[in-house]
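In this view, the complex is presented without one of its protein chains, the others remaining in place.
And now, chain A:
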Amino acid sequence: MKLNRRDALAMGLGATAVAMLPMRAFAAADEAIATFTGGAEAGSGDLTLDAPEIAENGNTVPISVSAPGAAAIAVFAAGNPTPGVATFNFGPASGSQSASTRIRLAGTQDVVAVAQMADGSFIQTAKTVKVTIGGCGG
């Protein structure tokens, strides 16, 4: 449990903000994804998104993406005020189409990865990352 007063208040505010904004946040993510895909429908395929189930620290969450044969992979944090996180472009000389980074998450939310394949099609995957107050573990 976060228990100093300042953290408590900050956490309370954060929770309120997230609770009030889900529709807008997801709409923003959908818009950002549509911009990346040019409106094309994203299917499923050989795209791996690796992220922790529960973040150890919401301010720096390690994630990695991989999609053999991709020209680009974009990552979105669907619940962040600005959902766009990063776009990784892979040139013809790329040894592998994978990347790792650390991202900041405002609260529990889906992290979405969308890959643009060499033929111009798109594939998508998502994973829920929980950001928790913590404490009280058995």
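Throughout what follows, contacts are C-beta pairs under 8 Å (C-beta built on N, C-alpha and C of every residue); 3 or more make two chains touch, one makes a residue touch a chain; residues count from 1.
In this section, contacts and distances are computed from a predicted model.
Matching "Thiosulfohydrolase SoxB", "Glycolate oxidase subunit GlcE", "Cell division ATP-binding protein FtsE" or "ATP synthase subunit alpha" against the UniProt entry of the left-out chain gives the name "Thiosulfohydrolase SoxB". For chain A, the residues touching the absent chain in the complete assembly are 1-5, 7-9, 11-12, 15-16, 19, 50, 52-57, 62, 100, 108, 128, 130, 132-138.
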